[in-house]
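The other protein chains are all here in position, but one chain of the complex has been omitted.
Going in written order, the chains are labelled A, B and C, and every chain counts its residues from 1.
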Amino acid sequence: MSFNTFGRVFRFTTWGESHGPAIGAVVDGCPPGLALSEADIQPWLDKRRPGTSRFTTQRREPDEVRILSGVFEGKTTGTPISLMIENVDQRSKDYSEVAKAYRPGHADYAYDAKYGFRDYRGGGRSSARETASRVAAGAVARLVIPQVCILGYVSEIGGDAIDPANFDEAEIGNNPFFCPDAAAAARWETLVDEARKDGSSLGAVVECVATGAPAGWGAPLYAKLDSELAAACMSINAVKGIEVGEGFAAARLRGEQNADPMRPGADGRPDFLANHAGGIAGGIATGQPIRLRVAFKPTSSILIPVETVTRTGEASEIMTRGRHDPCVGIRGVPVVEAMVALVLADQALLHRAQCG
Amino acid sequence: MSFNTFGRVFRFTTWGESHGPAIGAVVDGCPPGLALSEADIQPWLDKRRPGTSRFTTQRREPDEVRILSGVFEGKTTGTPISLMIENVDQRSKDYSEVAKAYRPGHADYAYDAKYGFRDYRGGGRSSARETASRVAAGAVARLVIPQVCILGYVSEIGGDAIDPANFDEAEIGNNPFFCPDAAAAARWETLVDEARKDGSSLGAVVECVATGAPAGWGAPLYAKLDSELAAACMSINAVKGIEVGEGFAAARLRGEQNADPMRPGADGRPDFLANHAGGIAGGIATGQPIRLRVAFKPTSSILIPVETVTRTGEASEIMTRGRHDPCVGIRGVPVVEAMVALVLADQALLHRAQCG
Amino acid sequence: MSFNTFGRVFRFTTWGESHGPAIGAVVDGCPPGLALSEADIQPWLDKRRPGTSRFTTQRREPDEVRILSGVFEGKTTGTPISLMIENVDQRSKDYSEVAKAYRPGHADYAYDAKYGFRDYRGGGRSSARETASRVAAGAVARLVIPQVCILGYVSEIGGDAIDPANFDEAEIGNNPFFCPDAAAAARWETLVDEARKDGSSLGAVVECVATGAPAGWGAPLYAKLDSELAAACMSINAVKGIEVGEGFAAARLRGEQNADPMRPGADGRPDFLANHAGGIAGGIATGQPIRLRVAFKPTSSILIPVETVTRTGEASEIMTRGRHDPCVGIRGVPVVEAMVALVLADQALLHRAQCG
Partner (left out) sequence: MSFNTFGRVFRFTTWGESHGPAIGAVVDGCPPGLALSEADIQPWLDKRRPGTSRFTTQRREPDEVRILSGVFEGKTTGTPISLMIENVDQRSKDYSEVAKAYRPGHADYAYDAKYGFRDYRGGGRSSARETASRVAAGAVARLVIPQVCILGYVSEIGGDAIDPANFDEAEIGNNPFFCPDAAAAARWETLVDEARKDGSSLGAVVECVATGAPAGWGAPLYAKLDSELAAACMSINAVKGIEVGEGFAAARLRGEQNADPMRPGADGRPDFLANHAGGIAGGIATGQPIRLRVAFKPTSSILIPVETVTRTGEASEIMTRGRHDPCVGIRGVPVVEAMVALVLADQALLHRAQCG
């Protein structure tokens, strides 16, 4: 079943394929009276935009967003906000190979198994191009929670991790990798270049920290803050894992090592002496920074031939020509940020609904 | 906002606190005509039941389930199935300490921050006791998807992992750890005993494999099969991470290493030469085994004092007396299995809705 | 598909059959800190309780509600509130006739067509007994919106309407018909008695007025306040029509007759000179009393034989023995009130979510 809506009260619905005329998102449930224009959305899209360095796909998309509804005299009206981005650079190419055989690692076979056929042009609906719609919707979500600061970055590419001691937030915008460690960024340049030249690809880990979310946002059970974040991030193309706080490392700690002791704080709220929990306990924010890590697999589209079968069941081999990100995790940073913003905006409104 | 319902068409709603008269689940959307009695549910509850070895909490709960509705002459009617489990062993104890101060790692502070107060008896709604309701609901879900076999086990405790070479499914039921590696089980006996005697606790990793789910179940985007599984597992108490297939390891692979090549299969469907994807591509099942890993943090209730603050903001120290699991991940196995069953049953019906 | 949950953020799920051990409701999303005990719910159930006069079914059900979760030290905790009512008077009787043949006007044939079989004891899930769960849930909803006063009454039985000039709210509780017109109540006594003695039944119209809902509750489109009220009331057993404000009469008015002119009010808000709209414009409350009318068909269970067919397709005839309401609309009053309360509580929280 196709479910293209995410969220409970602050919701968005995305539509569109890689090679259709346009893609878009409808944002519903947004509070009224927020100042909103295309200029509030475009910078986030520009962060995600392809073709900005040789380390991302060379598809040239201006990714200009238009607001078609829900804004009047520069302010949100409380009614649905329709956002549209035209597809411009749909390079005419021969898709007959992809139409005929399944690209391993892609959704080709699964789509055919589900729907009986598929739009094979550029991956159709399963293209990472859909994430532009999320980034646009996420820009609106940020306006709902101005008290929250969301910071994403790449912490690891191809197994080469940043050194936390080198962490410098200001560095993130200085390199094409969203890397907060200048030394790592330099190494990654070589690493990604090599993979690209080999026609191969690399995986990555994206980290995201949201500060400013007050204690209390979240829910005890099936809309737990961490559960919603996990769903949100796992729904991003190429994501295979999600951790909150210590994540899998917590499985290797003892109870006393994993505790986040509290001390009386200046403002009547506790000061936490650690944040193993990643800012969430029992599904509810503790007021500490919310920390999560997301694993992106290497781009499945590679120039190295892989064994496959055709739609009619014959043995074949395929290599995916075209303009692909050698490391799709890099452009995952603004997407993860957007999904975190969308979850938090929804939870902020849900908390207000129940608790005033 | 409290959201205690999970699922889209096959749904369940749980209710109840650790120290109330009972807990329960209402399962809605179940197909009619399935043979169902308490005897179909009880064995799964027995797997999760506390007090069965010295490695789990010594609370003695028979966890006897009653079916209060939705079954007629031994078959599901298609109307809601109400399942109730009475709380029996609510040992009278002094909760004044927990009422007064926040247990680090627990939801105590977050609940107070959200709701202004909390039911502090045994954790109230945030108690792992709620997972019994999930296991009961999951037993119904299994009947909806009889073609699927779901196998969970513990693959790691306190950082000590099983040796895949020793994997023996038959071994899982032979030890108190749901461990498929007899040698590891023997080591864990010592490991967990030591932690227990120290008043400490250990984390664990639970793996789960679902075989038999046909290619095509799932959804392209916000109800992706992996996204739903991530939400389902992350909603379990003490879970901090979730991986599908290679998970975080995929972030360290190159594209050609992570590919799952295909060969023509005997029945017209492809044979996959690997399963890095964990049985899911683009949010949709490929027909391969669905594989996931779930990280459980160490039990937060430990006998080692931790610094904390009181409700009124004074510095204090707390150690959590009571009957606690030294490694809550162990009893997480039947819970993970149940959540996987619940997601797959929902997706099976959703797929049938859209694709017939 | 079985959908037994109603509401968007303030939600309730009901379960149970006429002749099972119990029925119940789980109320989710309730704000924390509201004083709640069984004593807040029981009076509403008593209003709906069968067997209180000869004009309702003679089934004797104490309808005692138990709160199984969600309340601690007399206050709602914000977690799900499980309400259970045991079925006591399940008179042992011979259901073989109902099992074999379809009762016209009942859901018997439709259930069989949908599910392949049905729980035929007392109507199973389609029994009006389910409405007790709604009344219990509605009692909780009232606590969420204490500023709103909800008043239901019967305005018409068997085509004999009250005289609006005689309307006396105090009279509603003085007769077994929830009738605000003493003269009509006297006539109805004869009318309903005659129908009962004939083994027949009568339809009724229930009106409901909610005052105190502030301007602004509601939604522009698919969760319009009137749309939600229509769904809520049409979901009640035996209901066949719903009107808001002038309803069908508005179809016979000219624009200027149907206008609700406004004058400046004392408190800065407009005074409306009429309320043809029934307190709702464009799906959103105007602050005027919300007025609706609900049509109940005559009870389908009658002692007059009606032609029918058996499950195996043979011609037959059936008359429904048993203890039935001669006019099911009478006991519909507390049910309509409950559904209105449940919709308004949900809309109150939704409005707070979006607009603060």
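By definition in this document, a residue touches a chain if its C-beta (ideal position, glycine included) is under 8 Å from a C-beta of that chain, and two chains touch if they have at least 3 such contacts.
The model shown is predicted, which means the values in this text are computed figures rather than measured ones.
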{"item": "Chain not shown: contacting residue from C:22, C:98, C:284 or C:330", "value": "C:284"}
{"item": "Candidate in contact with the missing chain, chosen from C:68, C:140, C:302 or C:333", "value": "C:302"}
{"item": "Among C:89, C:168, C:193 or C:314, residue touching the chain not depicted", "value": "C:314"}
{"item": "Contact set of chain C toward the excluded chain (per top definition)", "value": "1-6, 8, 14, 102, 104-107, 109-111, 113-116, 125-126, 130, 156, 158-159, 195, 200-205, 214-224, 226-235, 237, 240-248, 250-264, 268, 270, 273, 276-278, 280-287, 295-302, 304, 306-309, 313-315, 329, 347, 350-351, 353-355"}
{"item": "Residues from chain B at the interface with the omitted partner, ascending", "value": "8-9, 29-32, 78-79, 220, 349-350, 352-356"}
{"item": "On chain A, residues whose C-beta touches the chain left out of the figure", "value": "1-5, 9, 11, 13-17, 20-24, 26, 28-30, 32-33, 66, 68-70, 72, 75, 77-82, 114-119, 121, 124-125"}
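Here is the rule we go by: only the chains that are shown with their structure count from here on.
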{"item": "Averaged-CA centre spacing for the pair chain C and chain A, given as whole angstrom", "value": "46"}
{"item": "Between chain B and chain A, distance of the C-alpha-averaged centres to the nearest whole Å", "value": "26"}
{"item": "Numbers and ranges of chain A residues touching at least 2 other chains", "value": "8, 220, 350, 353-355"}
